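Shown here: the complex without one of its protein chains, the others still in place.
Let's turn to chain A:
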Amino acid sequence: MNNAIREQFPILKQEINGHPLVYLDSAATSQKPLAVIEALRHYYEYDNANVHRGVHTLGSRATDAYEGAREKVAKFIHAKSTKEIIFTRGTTTALNMVASSYARSVLKEGDEIVLTPMEHHSNLIPWQQVAKATGAVLKYVKLQEDGSVTLSEVEKVVSDKTKIISMAYVSNVMGVINPVKEVAALAHRHGAIMVVDGAQSTPHMKVDMQDLDCDFYALSGHKMCGPTGIGVLYGKKELLESMEPVEFGGEMIDDVGLYDSTWKELPWKFEGGTPIIAGAVGLGAAIDFLESIGMDAIEAHEHELATYAVSRLSEIEGLKLYGPRERKVGLVTFNLGDVHPHDVATVLDASGIAIRAGHHCCQPLMRWLEASSTARASFYLYNTKEDVDRLISALIQTKEYFG
């Protein structure tokens, strides 16, 4: 990765508290390249109209832009067709749709849903709610000492009672990559479906729905250089077809009577109301941008940064690093001795370095780690080794400040 990439991100060119900004919170949300900002601007300046209804020129342009973005997403994640791409507000909405539409209609008392303790709250609470409503039971995969998931541990909790397995592809706390492809095959052998939380994987590596063979996959645009407020639910066509819509209203109907109505075909039956048109256009631009650099190159760059960060962090005495030492995804979670992560984050912010402190929407995982909260630095294509060096020296200063 080179300076030409950083140049594409205007936000990075500023000073924070008198220091050049080092943004290490991309796992929370990524920054946006000019191409995305310009796409949003262009859409609003020239093409804005409502979709799927206007006879006028702007209506067609907006529809083309919106549906064009759907095609980009379908190609990017290797879906079979655009019918399998539902635009949502983000990963949370996408996972909730699977839980409230698919799961509520198929689960019966005593059926089992398999999860891991590392799940983000958005891949946990929807299932808790479904379990309460249907009498289904939640089962948890035991994590390894280093926080990773192995197929053999998943096998121990999966049975013919299992109807759904839902798991993050990449953990937002420990940066581990879970064996979702193998777990999907296991799920299918037991007649269960596989749901993948792709919020932390899609921005950082190639994802291929045909290769993974999962049944549902959720992603967020804002973590992959796109705007906030847009995400995707991918679902296999036959499953989506069998599901009831979650929201009812305009845009999603075929024929409406006084007492009964019918729905549009896929994907629109799940997109009630005026959709997130500009957001989808922005996500399409983000995909073009990422592909112009190449997902393999992004993955390799992050691997290099993560490896460098782990080795430099290990030099700091008293620093506790969570998760396996070997990692591919650009994310490190740690605690600096007894210094509370909030204090770490505040002191780093005074040096212009943005990191995340807290429980990262993973309270059960925090309990498993026996930490009330942690600090997390996460990297993306625009970060450099110099950013890691700035982080390390600021951490050393923090330690001295609180020493």
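Going forward, contacts are C-beta pairs under 8 Å (C-beta built on N, C-alpha and C of every residue); 3 or more make two chains touch, one makes a residue touch a chain; residues count from 1.
As a working rule, contacts and distances are computed from a predicted model.
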Field: Absent chain [UniProt protein name; select from "RNA polymerase sigma-70 factor, ECF subfamily", "Catalase", "Spore coat protein JA" or "SUF system NifU family Fe-S cluster assembly protein"]
entry: "SUF system NifU family Fe-S cluster assembly protein"
Query: Which of A:6, A:320 or A:340 sits in contact with the chain that's absent?
result: A:340
Message: Please identify which residue in A:301, A:359, A:376 or A:390 touches the non-displayed chain.
response: A:359
Among A:239, A:350 or A:392, the residue in touch with the chain that has been omitted: A:350
Query: For chain A, which residues touch the unseen chain?
result: 17-18, 340-343, 346-347, 349-350, 357-359, 363, 366, 372-373, 401-402
